[in-house]
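Not every chain is included here, but those present sit where they belong.
Chain IDs A and B follow the sequence of writing; residue 1 opens each chain.
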Amino acid sequence: MRLSTRNQLKGTIAEVHLGAVMATVKVRLDGGDQIVTASITKDAAEELGLAEGQPATVLVKSTEVMIGVE
Amino acid sequence: MRLSTRNQLKGTIAEVHLGAVMATVKVRLDGGDQIVTASITKDAAEELGLAEGQPATVLVKSTEVMIGVE
């Protein structure tokens, strides 16, 4: 499936932390040392079988992205 | 100001496209060739004086991030 979602960044899962109904997942982006944190449902994390070291894509809709400048 | 926003990625503005009330801004992330697109208001783009080649930070709240795996 091709998605309208503009931002699809490649990386590797660095950490999965399951809570009660939510989970946080950290992904290290390829080609750098920048980390992206995702807050997703625990159900999603479990269904996808997310685990440290796994290749993953980080997806973000462009309307969710803010810009900061000095 | 320190922000609760988990994701603050460094990069350089690669393109600014102003529309009627919205604008799209593309930022090339440091340490790789990955591009992030932001849809922000035209007012914000103009007030910040965003321009190609300018260093910028991309900010995304963790609740807005999705994960994909093969």
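Rule of thumb we're sticking to: contacts are C-beta pairs under 8 Å (C-beta built on N, C-alpha and C of every residue); 3 or more make two chains touch, one makes a residue touch a chain.
Small disclaimer: the values here were computed from a predicted structure and weren't measured.
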- Query: Which total copy number does the whole complex reach if 2 copies are given here?
  - Reply: 6
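Assume only the chains that are shown with their structure count from here on.
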- Task: Take the average of all CA coordinates in chain A, do the same for chain B, and state the distance between these two points in whole angstrom.
- Result: 16
- Contact set on chain B toward chain A in their complex: 5-10, 13, 24-25, 27, 29-34, 36-40, 44-45, 48-50, 54-70
